[in-house]
Structures are given as structure tokens and as C-alpha cells.
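Note that one protein chain is taken out, while the other chains of the complex remain in position.
Which chain is which? They are A, B and C, in the order written, and residues in each are numbered from 1.
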């Protein structure tokens, strides 16, 4: 993924509608903002604030051949491979989560060469997004050197610091075509507020050329303006606002719900016993067949939703 | 100010006590952490969250020949020049504030060559601190080029980007010896919470080798842990916590008090009519003679304190 | 508060030079733009634009404020204190609000300066030889960054001592030495979009980048503009006359600044 020339970054940004206008739209309308082949960055990390609802919409819309990037990839990576959404994921770690162990699906796809898992260090992913967010072509860093992780990726440069003579790695900026970010609340203009763990979301939003926000709740602009410290993504970077309650399920959303462990255990069992064929059935049942997002959540079930929400609110109990 | 070698940064940081220990101390004890000749970075900007109480303590302690750096410098710069605290200020803008116009004292000192006002662009100051905070020797940027501001500062490099061929400016990292930062609340360990405008304070704290926090209130660690989103400076970067109510007066502290305009007008009048001699008298009266910080505040007076505090709280009224 | 009135055409209300400047500057702004405003006239101009032809315009302050809401009669006295955060959408560190310029999110920055030259370079640092200055000015602040990375509008009174052949010091780059010198210095974007004064609206020749009269303020002649300028302006054969402030614009402005703190 080569560094985007500054001219391209400026021209693309200039061409965007950055005005204070309402951008609330449906899952389907938001999915139409993503083109086959786009580089799409996913917010959140592992099982937390994963933009599941947006991924659900993209898979349903039949998007293909995306390059996906994320800090750490959980089972949404399996779903992307099996659905054809992506066969190239750039990330620092890829498995459903530590407690479930290796992803059999990721193994099947990458070991057979059907899909790529492009591995960068966690901080390198973060600094690449940050460079993109800052409008510079690279970020100097002191990690990854001496490892085979560095050997296997393209596009970095090593240099001797012109100030100190120290050996530095220059990490190439990432400016994703699209960022998908799930947040606790957002207004109709796209002012997005994130509570708790922020992961790499701010840098991803600032680096990307289009941003799709899914949000637990759409709130008034007045509510946003009452707590401007909590706004983490400014409206003018945002192109779509989609209300998606429980939009990270079965993953968690800080302060709103914890992971849906029953669902995650069931998914892990599917992949362990049936591999990609199991994932295909899961996609049919939960992604393609439901009429709408409520239909997706129905598969999880009300009892588990209540339980996850109860656990989610506990961060404010101390 | 040359780039600090990585070895020095690492060794200095390793030598610091970064454990979870109480660091509450007096103004005098905190002032003793600053040595003559140190590079001291000041938090806040212009008239906002200026670490006046810490500067007051340093001037009373007779510190000399500091290099001061700040985003934008208000009348604390005059006080530093006249008291001998510093004859070298690195900043992007230097005057009491737009409404009061040019600083006669700054002019007298810099035009006669008695003191230096080293001018960098606002973003360049910020990126230099940020590079220091990140542990890299420089930050690439696209500003300052083509201007005489660049010609007059030492230590930058221009380069052709090895990725894109674009012309870039490399800004040298700043790692101040000491950072002085005033915050709304902080616990005894140094977990500092900042509300509203953050300015460059986080980067300054992370870049510096020692951090002195003055705080409107010392609060319990439990209170900090109830709102971890609002903690902006982690305890392990902090070496001293000094409780200093109205510690930015006559400047403002977001949400607590607005500027003390009577006092600022009076100060402006002193400098306009009496120049540095007026500042000398002001220093005698408000800095050297008072027995303690309450004595300093007594010069401002209770009525003005009540008024500034009433205006300060208004940000939460909307 | 002042009787310093420009000559108004018969069918409009009287207006002051500051009102004229503010209104002219507001008209240069376009809907949907993201604008770095200062205090005073530039903030009034941006707010006036929001309330006339540019409702979707966004204001930024260099203290780290995104999308504040300006309350009539309560203009903030600076861009770095809590008054400028009033009903803001978002507060960010200074460095991050300035990085929006570098990332390309900002359309326009408002600038002033003690001196401006024929290529639109601005000086707010030194009068005289920088090594032995007659006057040490406050310096760049965010001015250099804004001028380096975004298009700028300069709003200023038109005075000969201000419009100089060559600035004593380039604090904020305009078109440097003209032609493509700006891009060659590493500044491929931005530049001076318009210089708005109480006498004229000035642009720059697309090739030479020499300052040019684009329009005259009502009642002003090209000769008068040239007489108040310390270098030869490019003066096209047909120079249009700018529209005078309208009653609507003046009324909104008086509502925003009822005590005429900035528009006296």
C-alpha cells in the first residue's frame, strides 16, 4: 500500500463536503459509499467497538476485494475472508481472541495462499494511521527493526537520523479510502463521542478519505456541545451517520455492553468443528437472511442482550 | 537547543522515580526541582492555564537564566525577563494579549539585545514537543518553509521525502528539562485531569524530564479513577504536585475562573507608563513581598476573585 | 463611537470603515468552508457569512476549538480562552487543530500583519532589520502555519506604511518572490486568495503573482488605492466597483457587535 501523494490527499479532501450538514442515512446508503477494492480501516480493537453493523451492511451489499486494515483483528476477519469482502487484511494480530485460540478460518485462507494477512507491529499500524492523520508521508519510529516482521512488509525505509545519527525506521503513512467506526453517540452532523478506550479511532478517522460512523444512539447537536471534551471525531471528517444499536454485537461497546460470550463461544465452536463451511452457514443465517439489523440481533436474543448490557454498564458502578 | 540524544532521554527517564508514590509538596520544594539554566516549558496558552503560581515560586526562589518555551507567551514573559528568571524565550507569539497590544517590556529587552525571543511557528512548537513526547528526534512538517521565520532559527533540516519526493521540513524534538503545568485537579500521585482547552500540555508533560503540576485542587485517587477519560497526564511523568488555588491568576483556568481583567488592565497600564521599572515594582509588591500564595492573591482581592470565578463557571451553564 | 464614515451611496445606510471591511471579507467566504478565524473583524466576518450566504460554514480557533457558536454581543476577546469555546462542537489540543491545516481540511485562514508586500507576504515579526529591529512585533502565532497550508484572506486598513514594496521580514508566506516560487519552497497549496481593505479588493495575477486591484470599494478611485500603496499595483483596464454593504448585512453586524467594539 504505497504512500498517497500529498496532492491526492489535498485534492480528495478539498472535494469532500465538509459543511455542517445532516448525514444520517440507512445501512444500505452508507454501504454504497464503499467501492470494491477500497482500502477500508476498521475502528476498535479485537472484541471492542468493532464496526460489526457496518461490516454486516457491506457484506450484505456484496462488496468485494477490499483491503481491510485494523489494529487487531478478531472474527470479523474470518467473515471478511469467507464472504469475499476481503482477501487482504493488514493488522498486527489476527484470531478471534486469546481465550479461543487460533482462527481455523484465517489459517485455512492464509496457509493456502487464498488470502493475505499482512502483519505489522501494533505501534507501526498506529503510527502509519497517525502519519496519515497528520498529513505527512511517514512517521519515524524505533520499532520493528531487526525482526522478520519488517522483512516481510513492503514500503518502509530505514534511515540514519540527520540530527543524531541514530538508526530510525520510517513508516509509510496510511490514508484509508474509508474508515468504519462505531461509537457510543453521535449527532446528525457526525460529531462522534467516544467513551473509554479509544484505540486508534481518532487517527483512522482523520487519515481516511471517507468516514462512516455507526452509533449506539444519534443525539442532538446540543447534547454534543454540552460536552465538547468528549467529542473525538469532528463532523467535517464524517460522511455517513447510521444509527445501529448494539452495533458491535457480539463484540462489546465500552460502558454500553460487554461481549456476548454465548454467541462468541457458539461462533468459535462453528469454526472449530465446521471451519469455513460453518462460517458460510453463519453468514447465511445472520448476515444474508435477516431483513434488517433487528433481525440480526434477534439471532443473539433478548436475554443475552439484557445480560451483555447489564455487564456493560458496570464500568460506571465503581 | 539541540536534539537530545536518545541515550540521554532513556537514561534520564530510567533514573526517574516513576512509581505510584505521593508527591505533594510546597511551592518552595517544587521550585528546588528546577536548576539555573534549565529549559523549562510552560503549559497553557496566552492567558489560559498559565502556570503563574509555579513561575511565582521560581522567581521568589531566585532561579536564573532559564530557557523558557511556550506555545504563546503573555505577560509572564515580561516577568521572566525583568526578574532575571530567563533571558531566552522560545515561543510563537509574545505580547500580553491582543487587546493590550505590544509588550513594551518585551520590546525593550529584545530590541536592546538584552534578551532573546526565539520565534517558531505555533504548529512547529507543538510538533517539536510532540516529537519529544514520542521519543523520536524529529517530526516531519510542511510549514515554515519559504519564510524568514525558518531562516532565523537553528537546528531544522529540509529533506526530500524518500517516499514521495515532496519537500519536507524536519523539526527537531524538544525534550524540556522541566514542564510547569497548571490543571483543574490532580491526585497526590500526579494523575492530572484537564478540562476544556488542552493546548500543548500533554505533549509537554510527556516530553519533559521533570514535571511540576500545580493544581486548583488535590483530589483523591478514587475520584481520578472514576473518570479515567479525563486524566490527561499520567502520574509517572510527574515529580511534584502543588496545590495552588487560583494558580493561574490573573490568567484564567477553564471552567474555574476567567481572566482577572482589572488586574490585567492595571498591569498593562504599569508597563505602558513605567516600562520595566513598573514591572520591577510589581514584582516587589506581588512576588517578593507576600509571605505566601494567599498573600499574592490578596493583591487581586476577594471581590475580583469572586467575579472571575463566577464568570469561569459559566462554561457549564449552557 | 466614531464619525470615520466612508461615503455611502445614497440608497444605503451609512457605514464605518470597519463595517465595510468586515462585510467585504464575509462576502469572500463560501458556504461549506472551514475557516480559521481570529478575533474581532475576522470573527465577525465569518459569523456574518454564516448568517447570510454560508450557513454551513465552520469556524476554527487556533486555541483548539472546532465549531464554536458565537453569541451576539458576546464576542470572545481571544482565540485561546474559554470564551471562544462557547458551545463548541469539539475541543482539541492546539497542535491537532493546526494539523487540520496540514491534512487539508481547512479552506481559508484570516490573517493580518503590520506589513504586506506586492506578493502578499506578511510581516508580523520585525520592523526594520531583524538583527537590530526598530520594533519587535509579537510574531507569527499560528499565522505562518495558516499561510503556509491554506488559502488566506487578509483583511486590513489600506495604508501606505502597511502596503510596502518588500516586507522587512516574511513571517507568513504569500507568493514569496512571485511566479511559482511558493511551490518551489515546499508550499504547493494555499496562497493569498484576497486582500480586503477599506479601499479595494485585491487579488493576484495568476502568473506573476503581483498584487492587482480586483474591485474598488464604493466611492474610491484606482488612483486613490495606488496612492495609498507603497508599490505599483496591477490595475486592469476595467475595475468593477464592489457592492456597498447592504442594510441586511449592516443590521446583522450591529446585532453581532451592538457595542461596536470591533466595528466602530
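Keep in mind that, in the parts below, a residue touches a chain if its C-beta (ideal position, glycine included) is under 8 Å from a C-beta of that chain, and two chains touch if they have at least 3 such contacts.
Bear in mind that the values here come from a model prediction, so they are computed numbers and not experimental data.
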item	value
Chain not shown, its touching partners among those shown	A, B
Among B:121, B:231 or B:248, the residue in touch with the chain that has been omitted	B:231
Contact with the hidden chain (one of A:97, A:275 or A:290)	A:97
Of B:84, B:135 or B:155, the residue in touch with the unshown chain	B:135
Which residue of A:9, A:55, A:68 or A:200 touches the chain not shown here	A:200
Absent chain, residues of chain B that touch it	6-7, 9-10, 13-14, 17-21, 133-136, 189, 191, 206, 221, 224-225, 228-229, 231-232, 234-237
Hidden partner interface residues of chain A, rising order	45-48, 71-72, 91-95, 97-99, 102-103, 106-107, 110-111, 117, 119-124, 126-127, 129-130, 141-149, 152, 158, 166-169, 196-203, 252, 254-255, 258-259, 312, 315, 318
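Throughout what follows, only the chains that are shown with their structure count from here on.
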item	value
Reference chain B; chain at largest CA-centroid distance	A
Innermost chain, taking as reference the mean of every protein Cα atom displayed	B
Centroid distance [mean C-alpha coordinates] between chain C and chain A, Å	41
Chain A-chain B separation of Cα centroids, rounded to whole Å	38
Centroid spacing, where centroids are CA-atom means, of chain B and chain C in whole angstrom	30
Residue list for chain B, restricted to those that touch at least two other chains	141-142, 166, 168, 196, 318
Multi-partner residues of chain C (at least 2 other chains)	85, 87, 91, 99, 102
